[in-house]
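Here's the structure we're looking at; comments come further down.
One protein chain omitted, others in place.
So, chain A:
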């Protein structure tokens, strides 16, 4: 292979920007993905995540910045010169080739001596050995998905890119494939970059999640850390649900700041708030909020609201509560008491939470 670049190590994007005419799809992002990790790029459609992926693949060239694997600068090289393979959205299997020839396509181009064995192994890995002679059109969506994965993995790329790989599958199959993908990633130990708009998918599979919005990386970290302590309003709302309220910071109290949310004083740990004066968006996750009929002991971090809606979910009961601030909060009651609260719409309730769970982001 003339031009093929051997490269090994961590994937790095340095100040990468991509513009299409007047539109800036990716705006000056830096990214460092350690070798062998499962990394998710999460964001709504149009946030630049797919463009970022395509720049790593070489299908787009950055307007500015560099793409590196280890010490090798891959900027400007063609897709076929990179040790990177892609599992395309809607799979993009070659319709005129059978499954075996689809999977063998990459190794054949690189004139691998052990093409046959590698193809067999890859089909084995995704449990599709029995379908080698079929045509892609004869397979179900889930099966095509597996073949697309095998076709990329068979090349032992340094980085495997997955572009919304589970988007076209139904919920049950998607859950199965999430587990499967994670198993395969652990087994082969390659760097996986997974692009998705499904926050649950990103959180269940990835070691590290980068939340993207409007061409920027809003926040990057382990799923639990992102969920527990979002740093921007966008991340707070995009990743899971958040009960929020806009307040003005009035005071400090030891390790806490005290914000006034439409008459209700709330405390946020200083270390958990991105702003320390002026306006703040106060937030707390629904499962961190406790519901009770009477005002709990110990003042502070409690608000009285009116139940708007009750849904019984089995393991828990979900409540929507209208707050004095005019917003609606969501919270849960775990169904473990012998005598449940048995709240009805219109009932007055007290919501309380541990100040340590609250977070503050720029409003």
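The criterion applied here is as follows: a residue touches a chain if its C-beta (ideal position, glycine included) is under 8 Å from a C-beta of that chain, and two chains touch if they have at least 3 such contacts; residues count from 1.
We take it that contacts and distances are computed from a predicted model.
*Asks:* Any idea which of "Oxidoreductase", "Nitrite reductase large subunit", "Chemotaxis protein CheC" or "ABC transporter permease" UniProt assigns to the chain that's been left out?
*Replies:* "ABC transporter permease"
*Asks:* If I consider the whole complex, including the chain that's not displayed, which of A:78, A:117, A:183 or A:276 touches that chain?
*Replies:* Per the contact definition at the top, the residue touching the missing chain is A:78.
*Asks:* Out of A:95, A:130, A:263 or A:326, point to the residue that touches the absent chain in the complete complex.
*Replies:* The one listed residue touching the chain not shown is A:95.
*Asks:* Considering the whole complex, which of A:110, A:183 or A:308 touches the chain not shown?
*Replies:* A:110
*Asks:* Hey, which of A:35, A:66 or A:135 is the one touching the hidden chain?
*Replies:* Considering all chains, including the one not shown, the answer is A:135.
*Asks:* Which parts of chain A are in contact with the chain that was left out?
*Replies:* 1, 3-4, 57-59, 78-80, 84-86, 88-90, 92-97, 105-106, 109-110, 135, 137, 151-152, 155
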